[in-house]
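Heads up, one of the protein chains got dropped from this complex, but the rest are sitting where they should.
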Amino acid sequence: MSALEIRDLEVVYRDRGRGPVRAVAGASISVERGQIVGLVGESGCGKSSLAKAAVGLVPREAGDVLLDGRPLQPLRRKARSREDARIQMVFQNPFASLNPRRTVGAQIADGLTLAGAPSSTHHERTTALLDEVGIAASAVGRYPHQFSGGQRQRIAIARALAADPSVVVLDEPLSSLDASAQAQAANLLVRLARDRGLALLLISHDLGIVNHVADAVSVMYLGLVVETAPTRALWQAPKHPYTEALVAAIPHADGAGFLPEALPGEVPDPAQPPNGCRFHPRCPYVFDRCTTEVPPLYHLGADRTSACFLRDPATQSTEETAP
Amino acid sequence: MSALLDVQGLTVTLPTNSGPMTIVDDVDYAVEQGRVFGVAGESGSGKTISVLALMQLLPAGSSTSGVARYGGQDLLTLRSRALRNVRGAELAMVFQDPLTSLHPMLSIGKQLTEHVRSHEGASRAVAAKRAVELLEEVRIPDPEHALRGFPHQFSGGMRQRIAIAIALAARPKLLIADEPTTALDVTVQAGILRLLDRLRREQGLSVILITHDLGVMSSIADEVAIFYAGRIVESGPTRELLTSPRHPYTRALLDALPHPEQAGGTELVAIPGSPPTPRARPAGCAFHPRCPYAAEQCLVEVPPLVAVSASRLLACHVDPFRTG
Partner (left out) sequence: MSVPAVPIKVRSWQRRGPLASAAWRHPLAIAGLVIAGAWIFIAIFAPLLAPHNPLAQSATTFVPPSWGHFFGTDELGRDVFSRVLYGARLSIPLALLLVTLALLIGGTVGAIAGYFGGIVDGFVMRSADLVFAFPAIILAMVVTAALGPTVRNAVLALVIVSWPSYARVVRGLVLSVGEAEYVQSARLLGKSARRTLIRDILPNVFGPVLVLATLDLGNAVLLLSGLSFLGLGAQPPQPEWGAGVAEGTQYFQYWWIGTFPGLAIFTVVLAFNFLGDSLRDALDPQSSWSQGGDAE
């Protein structure tokens, strides 16, 4: 039983002017204890919406979110239950995710209260958590604006940990940080998954960091998961044309003058996705079937999936498959 | 062969509430014709301010010293008419966020033609034709139609292309691009990098490219200068610099990059600490608190930027990676 299982999740935004937009059109991801799963994709792919729906901040149109096998209740007016609070979230913007008017200690204590720790132990536990994320104990009485972006992000992680979660969803936690802070925060995440057995869902558009830090990666395009694989396998041998394009677009800092490949066309409007395979207008391998049928997520063994007709087992021996 | 742009001893001080703050400290570099010159560094390193100084786009109360020789003039001391002639027609700039660098209320066509007409005095018809050419140059699909569009109707990548087109409108020789792809998706970034590379090859455009991303540098920059705490710590041809870095900071930056070969659940090699803010720069070599090779001299004496080979400059007392 996975720590977090997302099944066929759909998220629809209804905007008065434009009609319903399926930001997430049926995505499935699972994360085990002690595992870091990376969710990557470019703008408009729906990964942030998926993250928010997984945690319950945004209502689900369809699909399930299971926490240790138990369905998660979406967030309503009432206080969240202890069990449902076992999934926590860290947001992208370190300047907005901490309340500017409350001390760091008070905000972390919110999570401790939820976890049922008696208030007499709060100070001790808070300093222990801050120490775990690499922040000095003196931070307890200070205010967020006294810290840098990287430090605030680590405080936000400490706050999430205070609730003793089993799953933490991180929505682009590293994008606003500069290189040094990014590396430090990424390493913290690896340590937390390993030492605390946390299940981490790390959403990012930075394929490089995700590949280094995550055990498995899911790739999203226009509201759907198009490929999932263990990290090394995904990097070395992608099995979906979009993943291939992503990998080929990443610059290499080796001085060899490699010019990254660009992907022709633009991401379509999620309100009007293409027929058939959503990637087909930009796919170099497109054939007839792609324009009319939606490819299912094929299981390719060894924890790999791919939503591409090129991987259809029924046609493997006869089709010319991409490497 | 003299360089297109020769910067020497550039120092920039900005006014702050607690007095003037030195952001760029005695920087030298040269940009050759038709080459892409990369300026790399993290936040607080002064990389952006150093090029804003060239365009005289610094806030009121700033002061600069040093010289920036371009076409027989010193860019830092140009005034009004001469400055106006240089800006746009000789030097042009593209910024990180195309949404804020394009005028939201004017059509693309208007923004393009306005630039052409003010610099070349062209008629409306000629300017319109040139606008279409420029959009074709940057590969905007259906350029005639695009002329009537407004910035918010285009995606981030498209807007950046339009910003580049506007920058090129008056045929500048040198394009300064400040983090042009940082806010873009990786596939879109690839498109912009290819565009810049093509402009360099086909039109002989010279580019100063500022970015913190060494991968981007490696793709299109011919030379790179690494900025740290307001000074250049190392510079040289990209290939050489990235394959055999001599400065401990450059080496640490490269080591800190994620390596796909070590994929899956491993830690990155982080540089301890963080880059100093301009107000709190250490004495001597600014990198010494974070440098594993720091010696006593590094704490007190600022290392001078010296040539360590025909094409490499290095500012380091210890030079731990010296070969031979």
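Think of it as A and B in the order they're written, each chain with its own count starting at 1.
The criterion applied here is as follows: a contact is a pair of C-beta atoms (placed from the backbone, for glycine too) under 8 Å apart; a residue touches a chain by one contact, two chains touch by 3 or more.
A quick note: this is a predicted structure, and the numbers were derived from the prediction, not measured.
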Identify the residue among A:98, A:130 or A:225 that touches the chain left out of the display. A:98
Among A:134, A:149 or A:230, the residue in touch with the chain that has been omitted: A:149
Give me the chain A residues in contact with the hidden chain, please. 43, 48, 55-57, 75-82, 85, 87-89, 91-102, 107, 110-111, 113-114, 145, 147-150, 156, 159-160, 162-163, 172, 175-176, 178, 181, 205
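Here, only the chains that are shown with their structure count from here on.
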Considering only the defined contacts, which chain A positions touch chain B in the complex? 36, 42-43, 148, 150, 178-181, 183-184, 186-187, 190-191, 193-194, 205, 207-209, 211-215, 230-232, 235, 245-246, 248-263, 266-267
Can you tell me which positions in chain B touch chain A when the two form their complex? 42-43, 155-158, 185-191, 193-194, 197, 212-220, 238-243, 253-254, 256-260, 262-271, 273-275
